[in-house]
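For reference, the structure discussed in these notes is given below.
Only a single protein chain was left out; the remaining protein chains are all shown in position.
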Amino acid sequence: MARYDFASDNTSGMAPEALASLTEFNDGFMAGYGADPVSARAADAIRALLDADVEVRFIYSGTAANALCLSWLVRPHEAVLAHQYAHIVGDEVGAPEAFGGGLKIVPVPGPSGKIDPKALQAVLDQPEQARFHAQAALSLTNATEFITVYSADEIAALTGPAKAKGLKVHLDGARLASAAAAGFEMKRLKDLDIDMLVMGGTKAGMLTSEAVVMFDKSLARRFDTRTKQVGQLPSKVRFLSAPWVGMLESGAWISRAAHANAMAKKLADLSPFPAAHPVEGNGVFLKMPAEALSRLNAAGWAVYPFVDGSARFLCSWATTEESVEEVAALMRTLV
Amino acid sequence: MARYDFASDNTSGMAPEALASLTEFNDGFMAGYGADPVSARAADAIRALLDADVEVRFIYSGTAANALCLSWLVRPHEAVLAHQYAHIVGDEVGAPEAFGGGLKIVPVPGPSGKIDPKALQAVLDQPEQARFHAQAALSLTNATEFITVYSADEIAALTGPAKAKGLKVHLDGARLASAAAAGFEMKRLKDLDIDMLVMGGTKAGMLTSEAVVMFDKSLARRFDTRTKQVGQLPSKVRFLSAPWVGMLESGAWISRAAHANAMAKKLADLSPFPAAHPVEGNGVFLKMPAEALSRLNAAGWAVYPFVDGSARFLCSWATTEESVEEVAALMRTLV
Amino acid sequence: MARYDFASDNTSGMAPEALASLTEFNDGFMAGYGADPVSARAADAIRALLDADVEVRFIYSGTAANALCLSWLVRPHEAVLAHQYAHIVGDEVGAPEAFGGGLKIVPVPGPSGKIDPKALQAVLDQPEQARFHAQAALSLTNATEFITVYSADEIAALTGPAKAKGLKVHLDGARLASAAAAGFEMKRLKDLDIDMLVMGGTKAGMLTSEAVVMFDKSLARRFDTRTKQVGQLPSKVRFLSAPWVGMLESGAWISRAAHANAMAKKLADLSPFPAAHPVEGNGVFLKMPAEALSRLNAAGWAVYPFVDGSARFLCSWATTEESVEEVAALMRTLV
Partner (left out) sequence: MARYDFASDNTSGMAPEALASLTEFNDGFMAGYGADPVSARAADAIRALLDADVEVRFIYSGTAANALCLSWLVRPHEAVLAHQYAHIVGDEVGAPEAFGGGLKIVPVPGPSGKIDPKALQAVLDQPEQARFHAQAALSLTNATEFITVYSADEIAALTGPAKAKGLKVHLDGARLASAAAAGFEMKRLKDLDIDMLVMGGTKAGMLTSEAVVMFDKSLARRFDTRTKQVGQLPSKVRFLSAPWVGMLESGAWISRAAHANAMAKKLADLSPFPAAHPVEGNGVFLKMPAEALSRLNAAGWAVYPFVDGSARFLCSWATTEESVEEVAALMRTLV
């Protein structure tokens, strides 16, 4: 039988704190569309974590949350700058472009998923021309697609020049819990020139729930109307917000991510194959021969080659030491 | 404190069978994006209910599911015929038009939310002209916005002429459980010329989950790609499909709806105000003076005037006899 | 052989001044995309006519110009208020909605194509709700679809309340020449709270060319990029702007429209059938029995019933006294 332990960080169920919270808040009648006390409490928990007076909305899907934010910040004839391997570039079937009515994503290079500040500056320095999409936003991802982690200073070094040119800033935080567990300072987010943040619940151990956080609160004007229009305003928002209450108030959002990070580190340590990228969060990318990967797959382990050719192993709150040891032991026979 | 018991059928939590199933299937690692055994089992349960070999997909939101289906059946320069008070007309901030890149919804009249066959025929008889959207689909709703219930024969009387003119047919079944509990024969759906059905989980007592059912299985080609693009392909589909397993295998999808219907009937019976529409499902629309409704609201009951001016009371699986009696007693003091 | 003299005001060719100007400016090499001296000169002529320092762009199509402007002023989840019989409502296959990614047009009633100020106020007074498109613009048409003419004061009475609520204002001036010839004061436009004006060339006797005029010059930022994206930025703009030079510098834009207006007046005077609307511009709507219209059509005259059931006769710069007399004489035999 196939083993999905390392296939992605969305192959596991809800963490106990999320499920407990969901169960707890299942009772009783509540107003729909976000006006319920559970959602208010979850938003408060996010404000506390960020130490910032932000607007918060709960959205079903990370793909949709990113696309919704980008189409909110940018008009159809404008462009978003993003890392060439960002999720919004290659993994969302053009959702940002579709939501945005024709907006363009301009890829920017950089090692291991992080935008190179010089490469960004070179793009920012291009003169605006009427027959090309005009640069209007910068999108960052933390942790990155290669599960490397930007420090607050590294983010500031990218958002500063973008802001100086008038761009808006979006942060895809699908794996922000992993970054936080790796030391990223959540309370510094408010000072990093970010307009909209998508804070990930799904990969942190909830059902499927992402929080859209608006540091610039004026962005919330008519946002719910747009959210409804794109099919992302749940009637029963409490089911998206309840897991946040459980995960944040207990500290599990970070502590469960720390476990996932530790499992990735352990796998890197035990692996006979070298890592292709720094192991900073909940994933390891191994330089394995195709033959070895095939045999791993044949043994039942669902693990896939990533865009750079390495084999991607992701861990989650549910990953066990035993499974790490088991797959590592198998790998040692494949060298 | 406000009482949301009758404000909508989405103000209650999950029915016990849904929550139990969600909890049961939380364990273990599973493939994402629909390739998991829970989703397969839920789809089987739907096929059994319909006695039909259909394609099934699980979608977060009813608004999105309708918009996705309509944009799948109709191109931007084409039109969908729907009842003038259908949910897709007035309650989705133009989601179908937005998903569909400019498609148009043409309203068709009829009493108590049901399309009048003669009115439909009159619209179908209009000659196609290049400078107007071309008719390409018919959208029905069962139970309707006024919670009246089409019989299978009534549906056939509408879909037959539409099909004869080459239109596709979509059925918005957000409240199909209510219709089924009211006697609508689920096994006849497969013979009613319906191409795509949105089968409601949310209002039937799940978290937020709708099943897109394709009677014409060829429609499933590349559907997942489009679903991903519009932000409606969950990574953790098991959480959308698990409640369906619990609700369908136990029979609760219909039996819980039967309770909701019974509560609406009881409320109609106890109400001193007359019903504006036939009480056939889980809702009652009362002809109340504005003054009486104001006083009801002031007493804490969140109940709203509907598009026809009547006061809409909706019941769900969680509605209690006590609350029905309580609100009815209060109403009798307001006459 | 069919006679299209009165079928529309777009069935005639270019007025002599337009054709002469097009021919004159055909020679030589010029920069593309609007940076040519002919376009600059045409824009100057428009600024002189309006006595205002406006931004001007030349666009192929009136449908596209309206859709482009509305999608520029309004976002997908926002609404445009317009007369229920405005061209943007019923005659453009949803171009504004398609360009605008889902924006909605809210129809407002009023007699003979003019918005009733009280009806507008009633719409403006509706409270904003998250689940409906938010009002963001008012669109007016002068001359109207029934070829009636707003005075500057009448426009101010509509745009004032709209502006007070924060709406942007668009004026569809496909037949603005006809309004100007009927006495509308062009130099007052700049004081009427209009953000974007589409000034009609096509129906005024050019080939197909509309001028987008931005009273709020900041709206021109990145407008050319968007115009290119929607396929409305011509490479050879000089061919769209040249006719404007000829028509405006000679005064023909208004004097040719005055002729069209006079022909409509003459037709109304000679017609045995009464006019359904005030005859103020270049059109007459006659209350003819269907039988009479059929016989008119059978005699070769292409004239169509309009949305209100009356028969629409439009005149242009090319309409001759003889054709007016001929059709009127025929009509007198049909009474």
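By written order: A, B and C. Residues from 1 in each chain.
Here is the rule we go by: a contact is a pair of C-beta atoms (placed from the backbone, for glycine too) under 8 Å apart; a residue touches a chain by one contact, two chains touch by 3 or more.
Remember, predicted model here, so these are calculated numbers, not experimental data.
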Out of all the chains shown, which come into contact with the hidden one?
A, B, C
Touching the hidden chain, out of C:21, C:39 or C:63, is C:63
Using the touch definition from the top, which of B:228, B:256, B:277 or B:312 touches the missing chain?
B:228
From the list C:92, C:154 or C:280, which touches the chain that is not on show?
C:92
For chain C, enumerate the residues touching the unshown chain of the complex.
2-5, 7-8, 10-14, 19, 22-23, 25-32, 60-65, 67-68, 92-95, 98-99, 202, 207-208, 225-226, 228-236, 238-240, 302, 318
Could you list which residues of chain B touch the chain missing from the display?
33, 75-78, 101-102, 130-134, 222, 224-226, 228-229, 233
Residue positions on chain A contacting the omitted chain are 76-77, 90-91, 93-95, 97-98, 101-104, 131-133
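FYI, only the chains that are shown with their structure count from here on.
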Most central chain, Cα average position:
B
Centroid spacing, where centroids are CA-atom means, of chain A and chain C in whole angstrom:
49
On a C-alpha centroid basis, what's the spacing between chain A and chain B, in Å?
33
Once you find the CA centre of chain B and the CA centre of chain C, what distance in Å lies between them?
43
Residues of chain C that touch two or more other chains sit at 76-77, 101-102, 131-133
